[in-house]
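Removed: one protein chain of the complex. Kept in place: all other protein chains.
Residue numbering begins at 1 within each chain, and the chains themselves are lettered A, B and C in the order written.
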Amino acid sequence: MSVKSTAARRTTRGGAKRRGDEPGLVQLLTPEGERVEHSEYSIDLTPEELRGLYRDMVLTRRFDAEAITLQRQGELGLWASLLGQEAAQIGSGRATRPDDYIFPTYREHGVAWTRDVDPLNLLGMFRGVNNGGWDPNENNFHLYTIVIGSQTLHAAGYAMGIAKDGADAAVIAYFGDGASSQGDVAEAFTFAAVYNAPVVFFCQNNQWAISEPTEKQSRVPIYQRAAGYGFPGVRVDGNDVLAVLAVTRAALEHARSGQGPMLVEAFTYRMGAHTTTDDPTRYRDDDERVEWASKDPIARLRTYLDQQGLADEDFYAGLGTEADALAKRVRDGVRNMRNPETMAIFDHAYADGHALVDEERAQFAAYLDSFADSRGEGAANGSPTTDSAADSAAGSATGTATDSAAGAGKGH
Amino acid sequence: MSVKSTAARRTTRGGAKRRGDEPGLVQLLTPEGERVEHSEYSIDLTPEELRGLYRDMVLTRRFDAEAITLQRQGELGLWASLLGQEAAQIGSGRATRPDDYIFPTYREHGVAWTRDVDPLNLLGMFRGVNNGGWDPNENNFHLYTIVIGSQTLHAAGYAMGIAKDGADAAVIAYFGDGASSQGDVAEAFTFAAVYNAPVVFFCQNNQWAISEPTEKQSRVPIYQRAAGYGFPGVRVDGNDVLAVLAVTRAALEHARSGQGPMLVEAFTYRMGAHTTTDDPTRYRDDDERVEWASKDPIARLRTYLDQQGLADEDFYAGLGTEADALAKRVRDGVRNMRNPETMAIFDHAYADGHALVDEERAQFAAYLDSFADSRGEGAANGSPTTDSAADSAAGSATGTATDSAAGAGKGH
Amino acid sequence: MSETATTMAMSKALNQSLRKALESDPKVLIMGEDVGKLGGVFRITDGLYKDFGEDRVIDTPLAESGIVGTAIGLALRGYRPVVEIQFDGFVFPAYDQIVTQLAKMHARALGKIKLPVVIRIPYGGGIGAVEHHSESPETLFAHVAGLKVVSPANPSDAYWMLQQAIECDDPVIFFEPKRRYWDKGQVDVESVPGDLHKAVVVKQGADLTLAAYGPMVKVCLEAAAAAANEGRDLEVLDLRSLSPIDFDTIQTSVEKTRRLVVVHEAPVFYGAGAEIAARITERSFYHLEAPVLRVGGFHAPYPPARLEDEYLPGLDRVLDSVDRALAF
Partner (left out) sequence: MSETATTMAMSKALNQSLRKALESDPKVLIMGEDVGKLGGVFRITDGLYKDFGEDRVIDTPLAESGIVGTAIGLALRGYRPVVEIQFDGFVFPAYDQIVTQLAKMHARALGKIKLPVVIRIPYGGGIGAVEHHSESPETLFAHVAGLKVVSPANPSDAYWMLQQAIECDDPVIFFEPKRRYWDKGQVDVESVPGDLHKAVVVKQGADLTLAAYGPMVKVCLEAAAAAANEGRDLEVLDLRSLSPIDFDTIQTSVEKTRRLVVVHEAPVFYGAGAEIAARITERSFYHLEAPVLRVGGFHAPYPPARLEDEYLPGLDRVLDSVDRALAF
């Protein structure tokens, strides 16, 4: 390999260069809603399937919007919006089979939707009533992972287990462009390659890791990293739900058929803030967002549906009603979400018990009981009986941060 | 990028496939001692320079052999032999300038030689009198790093500093094929690429990480990893000192001239055990070693020198004498290496002092002093006066491990 | 103080301290995720990127081991990197580089090289955050020789202790009590600071000593005020440093009050309170009227935000321990 032939070139940033027609970017539906063909990846969907994808994206976006509102209203402590990434998530999620296993980050609300995970389950950790808490095995959808990159190794290990079992399922590990820098992700590539594990590494390159553009993580497109680990990488238009579906299906099939891992980079854009505590005006031009708005994943599918006459007003109206119902269910569900019992602090620290946890639980219970009768002035500030404490905790989870910097601290 | 075009193929193991004429393997001197040309890398050395490289390799090998002997004699606790890797180390080391900075693993005795590091300095940690201890800034040769991969990040950071200073020096980070799996190495690639740092990542692929062949680390050649991080990678015949010198020079020049990092994979072979405690008969065929013996880096240069008439008997005789003298100096030096004073335990834990260290030092000194007079029976076993304790420590550093498994524990 | 002192929040004091360090020593660098244009998720580095540029204020790839590992390399080249770890729970990918390399390299080189690296970590709970954003891992660093570990409790200490940490030739893990970032206090940028590792008596008292650091100093002061209403005169110590610990100051206090309660957010089990209890009991065995008691986190993962007010040691739990200590 010669120096010159592989000499690195910095990727060029800026709107004009980032078009779907870049070499290597798989696209089946242009931003203008035009259906195009690709030499390697093709798809043939029924009108019903196409409407299904549209419905998924619309409902996911509506759910996401509702969550943002709930956060503004103080019902959630934080929210990580997927706005703009609906196609990447719905397309890849819909490519999975029930026996596949998904390892998400904290932003895969659309993928969760395709796995029939109750949206309310996703909100618990953002409200602060749990740290996840759904049963991953119910929908083969693992808990959200906040520490960047960690889940890629869990996915590789899970896939090693599938191979050991002789099963033909596959695994998807979601991660971000920022995550691509973590050593754990590189190690996951290595393990998956060496054991030929059936795992698809699915990078949603939304071009930002909080305030850092992708250039801070890599000077070449991320999909190219796979080749150096001995497996294929492909870049797909992440705002094109058809292309994402086709490419992810192929990647999963590649994994299932014993060919080992594959890396899919879905090139997309984070339309909103990193999370509700973030303020992107501090670090990025709004022009960029505006330009990406013209590549909206939902709008382009709608254009296509309309141009092809695949959906009528009834469909859209019905979907609107459904979205409203979903939003209401989420709103009501969150508002009625009960705070955990105080003593839940001690639950599940261990599966098989731990003497110290038992001791601390008993001591704390006795301590709390001591307030049942009297404590005098000392107890004035925030008497820790279960109910009132729960209320004050609720306050703290949503209300204590009074200025923007305080808000910024709530989780990244 | 299509699935098929990048589909991974397992590298084929086994003698016949591992020839220097593999595509992508840079070679300037064949195993048979024949001088060949390469389209990208060339070198033109004076007879004196060629003899110098030969001398470097011979003396390095002799030093290494002496260290093995000293370990067998109980003078060293452990030794990591470089046998077979002389060309990779001398070739790359001789490509450096004094103002370049080197970050070695624990096996770079040949590189140390090219940096004028006193060989005795390298032996301190293997004898157990220190954990390194030379001044890295004296020869721009950092301490040996035992934790696999860590030093690649130090090298990337140091190189970032060079770039900040506007200096035109470069850095070399040595690491092994096994190390290529560590997340730290991947992160070093990322940092070096993103900051365009002048660092050459020099992987000595000696095909083994203790008992694990390179297939346990990667299913494609390691030099290919660089491209996915946006910088060039090249594989060189690691037993060909001319090719290693040429390629490393080019890589350092690439770095110095502001083009950023480069990865060099020197394809070589660990002729000996991993360390003196290792027993390779448990995991590898001796055939492999025998085959690689025919590619010996020193023999091939000797053949070339002889065929070209570039060195005479005087030269070889003189070199023999020099090697004997070196061996004697090393032997005597090691035997006379003093054990550290007991209280050195507390030295250098901190640069600016630490109250607890002071307190513990004083308490321990008082405790040791208490033995000066009397202690009765309790002191019978191993009275900790400085001298006798030092002797018993020496015993433990070299003699307590009585069976092979015990020996195996001394350091990997 | 007075003339040159101004009132500011701890976040601002830290920001000013970093600015001062960047101004006074060209070798000082700021490194971390989002420390550039964004100014860090807590805005501690606000404005520094703008004024000192990307060569001094470095947005890094998202890789904590890489950040600390390259900071070590930069320190070897003569720089003084000040690293920001975004949240307590995200320091662990860098743990190997910190304990295996950063902490030990000076000793490994028999003193011939120095590693003046500061690692700033916003730590502790009380801000209603999601998982990994509220932990108190300080003893995991304090146990490791070669590191110094400090934590300011107020804006003035935040300013000065950070200055001193940056000037120190040893690696310093600098724990910032994130829920105190917005608390205000007087900062005199002209005064001469005391020893970085000295504990301070922040309230004199006769009946019992409360020892705390970082976020819990405020809670202890409040507890002392509440106890005063009950006629109890508590002394409050701000430990400020966890490695080394200023045992002399604690001992002096305890030999006066004869009772000690140590308070921290971190789990009690193997927490800092254990070390303090053990050592002070050894030093002052005959002076103690009660065992040293500890108030802190439980041996369970940090709970979700809705439970943290009950999980975190507050006024009542401190006072309960005071009662228990006084009952001995």
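We adopt the following convention: a residue touches a chain if its C-beta (ideal position, glycine included) is under 8 Å from a C-beta of that chain, and two chains touch if they have at least 3 such contacts.
Note that this is a predicted model, so its numbers are computed, not measured.
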Q | Per the touch definition above, residue among C:D96, C:D157 or C:E265 touching the missing chain | A | C:D96
Q | Sole residue of B:H142, B:K164 or B:H354 that reaches the chain not shown, by the stated touch rule | A | B:H354
Q) Taking the entire complex into account, which one of A:T60, A:S92 or A:S150 touches the absent chain? A) A:S150
(Q) Tell me which of C:R80, C:R108 or C:K218 is the one touching the absent chain. (A) C:R108
**Q.** Among C:L293, C:L307 or C:V322, residue touching the chain not depicted
**A.** C:L293
**Q.** Contact with the hidden chain (one of B:V36, B:A293, B:A325 or B:A344)
**A.** B:A344
**Q.** subunit C, residues in touch with the chain not shown (by the definition above)
**A.** 65, 89, 92-93, 95-96, 99-100, 103-104, 107-108, 131-132, 139-140, 142-143, 145-146, 243, 267, 269-275, 277-279, 281-282, 285, 290-294, 298-301, 328
Q: Name, in rising order, the residues on subunit A that touch the hidden chain in the full complex.
A: 130-137, 142-143, 145, 147, 150, 152-162, 164-165, 183-184, 187-188, 190-191, 194, 347-352, 354-357
Q.
For review purposes, identify every residue of subunit B that touches the missing chain, sorted by number.
A. 77-78, 124-132, 146-148, 178-179, 181-184, 209-212, 216-217, 277, 282-283, 339-340, 342, 344-346, 349, 354, 356-357, 360, 364, 367, 370-371, 375-384, 389-390, 392-394, 396-398, 400-403, 405-406, 408-412
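The definition used in the following text is that only the chains that are shown with their structure count from here on.
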Q: Considering only mean CA positions as chain centres, point out the chain farthest from subunit B.
A: A
Q.
Rounded to a whole Å, what is the gap between the Cα centroids of subunit B and subunit C?
A. 40
(Q) Report the inter-centroid distance (CA atoms only) between subunit A and subunit B in whole Å. (A) 44
Q) What are the residue numbers in subunit A that touch two or more other chains? A) 181-184, 216-217
Q) Multi-chain contacts in subunit C: which residues touch at least two other chains? A) 60-61, 63, 65-66
